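Okay, structure first, notes after.
Incomplete set of chains, arranged as in the complex.
Chain naming follows the written order as A, B, C and D, and within any one chain the residues start at number 1.
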Amino acid sequence: MPTYHIEMMEGRTIEQKKKLVAEITRVSVEVLGGLPESVDILITDVKRENWSTGGVLWSERS
Amino acid sequence: MPTYHIEMMEGRTIEQKKKLVAEITRVSVEVLGGLPESVDILITDVKRENWSTGGVLWSERS
Amino acid sequence: MPTYHIEMMEGRTIEQKKKLVAEITRVSVEVLGGLPESVDILITDVKRENWSTGGVLWSERS
Amino acid sequence: MPTYHIEMMEGRTIEQKKKLVAEITRVSVEVLGGLPESVDILITDVKRENWSTGGVLWSERS
């Protein structure tokens, strides 16, 4: 039943997403218990113009 | 003032969204009180490649 | 699989929460289809000192 | 380390986003302390068909 939300910069491949959710689900079950089927993971691909660190959008960095 | 966020798989029609927000607003006012105008609902259409259950992305299921 | 997050001011009773989640689950299944078991709802009770509208915390309103 | 999420109707320009994140970062450091580099801000551009107030989607308003 644990629910994971992952916000990451856009551009990751499906292969990376597949591996990431498989590994996080495995780790979650290992540490918290429960069944894999009860682990939901939602990914948000964030555009560089929508993420700022230190007051500067990542789309503005060179 | 209650604020609802709904995450659902992409592909729902505008008609479904219209009906869903109307019904949820009605139910919210009925149970919690307050005015309909104070109920905000935000929908996120999640791509199948961005939602995993049981360690497998929904885009990978047949 | 739709997931609902509800943010509401603290102070609602368990009876209100029970009714609200039952009704939202019913409405969700009616409009979007799927099984009730696939509908998750998470409630956040927000303290009045943590919610601002118009630049003023609700704890500061008389 | 404070993390800000901003949900706003789609259609804002990059110039508005640049100014908004710069100002919020400045205000955050001024009030909470810490370094600008520790302030992250994530923006979500919400489509009018995905935001409802008072039970009506903003895409349905004239």
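Throughout what follows, a residue touches a chain if its C-beta (ideal position, glycine included) is under 8 Å from a C-beta of that chain, and two chains touch if they have at least 3 such contacts.
On a predicted model such as this, the values are computed, not experimentally measured, just so you know.
K.L.:
Given 4 placed copies of the single sequence, how many copies form the entire complex?
P.N.:
Assembly-level count of identical protein chains is 6.
Rule of thumb we're sticking to: only the chains that are shown with their structure count from here on.
K.L.:
Of the chain pairs A-C and B-D, which one is connected by the greater count of C-beta contacts?
P.N.:
B-D
K.L.:
Can you spot which of A-C, A-B or B-C is a repeat of the A-D interface, where more than half the contact pairs line up?
P.N.:
When the contact pairs of A-D are compared with those in A-C, A-B or B-C, A-B matches.
K.L.:
Nearest whole angstrom, what separates the Cα centre of subunit A from the Cα centre of subunit C?
P.N.:
Spacing between the chain centres: roughly 25 Å.
K.L.:
Taking the mean of the CA coordinates per chain, how far is subunit B from subunit D in Å?
P.N.:
Spacing between the chain centres: roughly 20 Å.
K.L.:
Going by the contact rule set out above, which residues of subunit C touch subunit A in the complex?
P.N.:
Going by the criterion above, the answer is residues 1, 3, 40, 42.
K.L.:
Which part of subunit C faces subunit B closely enough to touch in the complex?
P.N.:
That would be residues 1-9, 12, 16, 19-20, 23-24, 27-28, 30-32, 51, 53 of subunit C.
K.L.:
Give every residue of subunit D touching subunit B within the complex, in rising order.
P.N.:
On the subunit D side, the touching residues are 7, 46, 49-57, 59-60.
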